[in-house]
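Working notes, beginning with the structure itself.
One protein chain is absent from this view; the other protein chains keep their places.
This part shows chain A:
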Amino acid sequence: MDYRTQQRKYHGIMIGTFVVLIMIFLGALCAGRLLLSWSDMWQALTHPIWLAKVPTTAMTVIWQLRLPRILGACLIGFGLSLSGGAYQSIFQNPLVSPDLLGVTTGASVGAAVAILAHGNIIAIEICAFVAGIITVSLTMMVPALLKSSNNLTLVLAGIVVGGFMTAILGLLKYLADPESQLQDIVYWQLGSLAKVNYQTLLATLPVFVIAGGILLALRFRLNVLSLSPTEALATGVNLKFERMIVILCATLLTAAAVAIAGTIGWVGLIIPHIAKLLTQQNNQRALPLMGILGALFLLLIDTLARTLSPGEIPLGILTGLIGTPFFIGILFKQRGRL
């Protein structure tokens, strides 16, 4: 396949995925307990609630409830997916993701500390990031100490460190005030988009844009960083520096996602694999697709979560149902190299 055919095919996939995302986006605006017709939805969407003297029910539902939640789902899906793809590349390990490395749990510990200290969303975000960085560093230390570059060692390290963080989270829950704080912390642990609002979106948007933008800009470098350290160095990469930037950005994205919606598993594992499957494993093409697919996937899951039953199904249940068989599939494909 020559360069131009390859580019055309890639652009086709990108545009196709984006069109599907827009369609699900509009569909999600219609769907819900109050089912809106296409024209009602469009009518409400094209008339911002802030300009209306007497807002209609449709306007309130769209602008106050559904739009922030849908935007949140897209941003978080985008962030978690890119973050997972980045971790997989620099650790040269297809089995890792923010949740399997323990970063999501670590970030929730940070978020819980901030909640206990009555912090605002910015404080929650910063604490989540700091705790996330500490967790990923701890996880990376285990294989280094064992001098093992085996794929499973890193995954096991993630489970161990994640388990430790879960214990700390349990301790924080035990110490929390059951009247007010406990509820908030439990919400973080379960993962839900129900509490997303414009304020939290605005506070985390810069992180998604900057950290996501940097990872996207570095997408060719991610290919080089997947080489063995000696080869990467010999190819002319500033290995320590570039690895550090990627880990910082990936952890920032995870922390921002955790700060607004708690721990949402599996997205960062499944989506990068699907995106790579569609682009011959090349990060340079896979990463932008990962972003769009991540947004699409989480939006779809969240819309199902709030429409399938009268009550709301926690997101973790749905992503877990899809994620677990998927992970077994990857393990099966990897069996020769474990």
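Assume a residue touches a chain if its C-beta (ideal position, glycine included) is under 8 Å from a C-beta of that chain, and two chains touch if they have at least 3 such contacts; residues count from 1.
The rule is simple: contacts and distances are computed from a predicted model.
The unshown chain of the complex is recorded in UniProt as "ABC transporter, ATP-binding protein", chosen from "NADH-quinone oxidoreductase subunit K", "Methylated-DNA--protein-cysteine methyltransferase", "Glutathione S-transferase family protein" or "ABC transporter, ATP-binding protein". When the full complex is taken into account, the listed residue touching the unshown chain is A:Ala217, out of A:Leu35, A:Ala217 or A:Ile328. Within the whole complex, the absent chain has one touching residue among A:Gln43, A:Thr60, A:Asn197 or A:Asn282, and that is A:Asn282.
Of the options A:Tyr3, A:Trp50 or A:Tyr174, the residue whose C-beta touches the omitted chain is A:Tyr3. Although one chain is hidden here, its contacts on chain A can still be listed: residues 1-3, 92, 217-221, 223-224, 226-228, 230-231, 233-239, 242, 276, 280-282, 284, 337.
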